[in-house]
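Take a look at subunit A:
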Amino acid sequence: MSDLHADKVSVAFAGLRALSEVDLTVSSGQIVGLIGPNGAGKTTLVNVLTGFQTPTEGAVTLDGQRLSGLKPNLLRRRGIARTFQGGRLFRDLPVIDNLEVTGVGLGQSRRAAIAEAEAMLEWVGIAPLASRIAGTLPYTDERRVAIGRALMGRPKYLLLDEPAAGMSGQEAADLSALIRRIAGEMGCGVLLIEHNVGLVLNLCDHIVVLDSGAVIETGPPAQIRDSETVRHAYMGTATDTDLPVLEVGA
Partner candidate 1 sequence: MKRVIAVLAASTCLGSAAFGDDDRIVVGFATAETGFMQAYDKPAQDAAMIRIAEINEAGGLLGKQIEVVNADTKTDRAEGAKAGLSVIDAGADIVVVSCDYDFGAPAALTAESSGLISFFLCAESIKAGIQGVGPNSFSASVLAPVQGATMAQWAYEKKEARSFYRLLDTWTEYNKGICDGFDYMLPQLADATLVGEDTFLNEDASIAAQITRIKGLPEEPDAIMLCTMMPGAVSAIKQLRAAGINSMILNGSGVDGSYWLSAVPDLSNFYTPVQGSIYGDDPNAEVTAFNAKFKEATGGDPSTQYTYPGYVMIDVWAKAVERAGTTETAAVVAELEKMNAEPTLFGPRTFTSELHHQNQARYLIVETNAGKPGVVDEWTISAPIPVADLMK
Partner candidate 2 sequence: MAPRTQRRSVALRTISTPLILAALLVAFALVAWASGSRPFNQTVIDIFLQVIFVVGLYVFVGNSGVISFGHIAFACLGGYVAAWTTIKPMMKGISMPGLPDWLMQLEIPFWAAALAGGAFAAFWALVFGAVLMRLSGIAASIATFAMLAMVNSIYSNWESVTAATSSVVGIPILRVLWPYLVAAILAVFAAWAYSISRHGLALRAARDEPTAAAASGIDIPRARLIAFVISGAIMGAGGALYAHSIGLVTPDTYYLGLTFTTLSMLVVGGMSSLSGAVLGVLILSSLIQALRWLEAGIDIGTTTFALPGGVQEIALGVVMIAILMFRPAGIMGNKELTWPTGRGNDKPGEPGETN
């Protein structure tokens, strides 16, 4: 069983500790949720796992092999893909090319990259958008393009940074279905950062809760749902947590 592992990762910016001794593991086919309030260090952790940030202490390993220190593009070639909060699509390029770029980035020829990109758009369910300029897409479609782009070359792990932000209930449900297929059909390990806690509880096999750069709770959804620590530290009040859970659960 292969896994992507953050081993006691700490990151300090100019004396400020953004992460301290964070442990996290994602295995193939597993969906792991990463939640926590704003500024908890979730994106920093994703940056560490994808090579955008070098940990001050600790290490990232893939199947036991140490990865930290490698550049993002090399981690991507090892099969660790990600999406970004802001989307960061190649705005001036058509959708198909957005995917194609990753194909050629991974070493494919343009012809092969186009072929895979077309198949991938189909798989993600946005084939009709192929010729649209990425910068003109609505919000929801942008997320799907970003996911499609990240799935080029069949990565082993996919790190999704707030993919459901601003989505309606139906859209979030469609996204959940897609993420399930990614884990199930592709056997891809997924790390999901999300504010929509309901979605996370509903979808994930395992959840890690960060607060102020440290892991405060970890376990299966049921355990997180009931955790007093999480409720207290993360949400402040109990009522706030219930809302999204009910919404998605319905």
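Simple rule for what comes next: a contact is a pair of C-beta atoms (placed from the backbone, for glycine too) under 8 Å apart; a residue touches a chain by one contact, two chains touch by 3 or more; residues count from 1.
The candidate set was assembled so that all candidates are chains of the complex that A comes from, given by their letters.
Just so it is clear, the structure is predicted and the values come from calculations on it, not from any experiment.
What touches subunit A in this complex, out of the candidates 1 or 2, is 2. If you check the complex, the residues on subunit A that touch candidate 2 are 50, 52, 71-74, 76-77, 81-82, 84, 88-94, 96-97, 100-102, 104-111, 113-115, 118, 122, 127, 130-131, 133, 149-150, 152-153.
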